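I'd like to ask you about the structure that follows.
The excerpt is restricted to a subset of chains, each kept in its original location.
As written, the chains take the letters A and B, and residue 1 is the first residue of each chain.
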Amino acid sequence: MHIGLIGLGKMGFNMRERLRNGGVEVTGYDRNPDVTDAASIDELLAAVPTPRLIWVMVPAGDITDAVIKELGEKLDEGDLVIDGGNSRFTEDQKHGELLAAKGIHFADCGVSGGVWGLQNGYGLMAGGDAADIERALPVFDALRPEGDRADSFVHVGGIGAGHYAKMVHNGIEYGLMQAYAEGYQLLASKDIISDLPGTFRAWQKGTVVRSWLLDLLVKALDEDPGLQNIDDYVEDSGEGRWTVEEAIANAIPAPAITAALFARFESREDSSPAMKMVSALRHQFGGHATRPAK
Amino acid sequence: MHIGLIGLGKMGFNMRERLRNGGVEVTGYDRNPDVTDAASIDELLAAVPTPRLIWVMVPAGDITDAVIKELGEKLDEGDLVIDGGNSRFTEDQKHGELLAAKGIHFADCGVSGGVWGLQNGYGLMAGGDAADIERALPVFDALRPEGDRADSFVHVGGIGAGHYAKMVHNGIEYGLMQAYAEGYQLLASKDIISDLPGTFRAWQKGTVVRSWLLDLLVKALDEDPGLQNIDDYVEDSGEGRWTVEEAIANAIPAPAITAALFARFESREDSSPAMKMVSALRHQFGGHATRPAK
């Protein structure tokens, strides 16, 4: 099998290597000349045998949109595009229709595993028609960990379902990280805990909270036991927001995931206008002193 | 009527004045010689006719506890002590028993109104035996606003009930302030809002959200339209914590009040250990850059 892979960033670069290790021939394209195989998308399309399978692995939003529109103009009937990035599931349905109008097939695939995927394999959630998913199975099999396919790959449903599942996966991930992080702060603030990194380490086998994220937490404390070198500013990349928006759209309470999202927002504020107002109100009714702004 | 008032701080000082304006004779005691009427508690007790009514208005916790123990040793059978401070309701039951053992009566009274109480009158929530509450009615009537007694005074229940009601009142207050504060930040962050103080001002009459706290919010923005001079660090004085602890003890969900409490805790953190950990985890699995600690 020989596929095209557009996007060789942090994720795509590693995926190309894992695919090749797994026996899939890959022609990759990236704007970065140091990593690209093809000089242009046109050159990539010329290199890949038809009917083509083109895996798109570029940043969600405008860039994915532009790449898929370009492919819509350049691909042939019967080709298959798989968006493996973190697109919002609502985008998939638009992209599927756009390509279908030209006889081009489309599927979406949520990919989890981060920088460890090269070594461990990626967890994959695919959305699309059964025949398209079937056709891409050799690619999925090369990307995922060894062992039972069902433990690391799922055909979730129609177009968009893979990214929906990945969005929820990331929402859960926010909640899990927040839970560990709150526990970390509780332990780190208590004098009677004299072996903080050792406590987390001892949770790795046997306890109910053992997980891969816990293993990474232990690794992080190995590298920097008091997290001295890390600021508390935390970015988000969209999926957490979308998860809460979906919760709202479907009238589903999601308080823990939302708490995790808001904690990130708070982490980025130098000063909270809301809490200035609470301070101002306490001063107004109770004569409580306010602190002068820094 | 002639009562003793122990504690002439921010609240007690104003209450003495309002009581005197309302025709109640007051002998006040405070450690601060500039404001005290009596040189000592003993002198105060000598000045007040028996059976005495002694209103205690000192900081909750150890100081209230010490004053009530001292009164337990010095008062006579039939005297009545009213704790008007912000004691936890569980303290009242202990104090009531301590004094009852000596034939001294005890009641508790939650007092709301802040620095405006002198002018507006105070909202009062009393706990204790009906006869004791009856006996203190002239004091309550002088402290509360004019008009129907039921609009500003309530005999909530037995000993501790007044402070329980005041605790919940303050828990609600946390939630109300947080709601206004979140709305303030949403408006303050939006470019299309060109008259931010005017928006709050226009809510004062007619809207569903009109309230006394809103009036104070308008006043705060009058004094400092962008809250430029106020830091976002917000203290808490205990009642919010107790409210959430009571929610937990009674298995009652209280998410909005708890959100308000946690927002204050967050406001005091220079750096959040929890969010450092979230940042560290994102780096571990996703290779996302962390910011170096400031």
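As a working rule, contacts are C-beta pairs under 8 Å (C-beta built on N, C-alpha and C of every residue); 3 or more make two chains touch, one makes a residue touch a chain.
What you see is a predicted model; the values in this text were computed from it and never measured.
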| item | value |
| --- | --- |
| Assembly copy number, counted for this structure file with 2 shown | 4 |
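By definition in this document, only the chains that are shown with their structure count from here on.
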| item | value |
| --- | --- |
| Cα-centroid distance, subunit A relative to subunit B, in whole angstrom | 47 |
| Subunit B - residues contacting subunit A, complex | 10, 114-116, 177-178, 180-182, 184-185, 188-189, 212-213, 216-217, 219-220, 224, 227-235, 255, 260, 263-264, 266-267, 271-288, 290-294 |
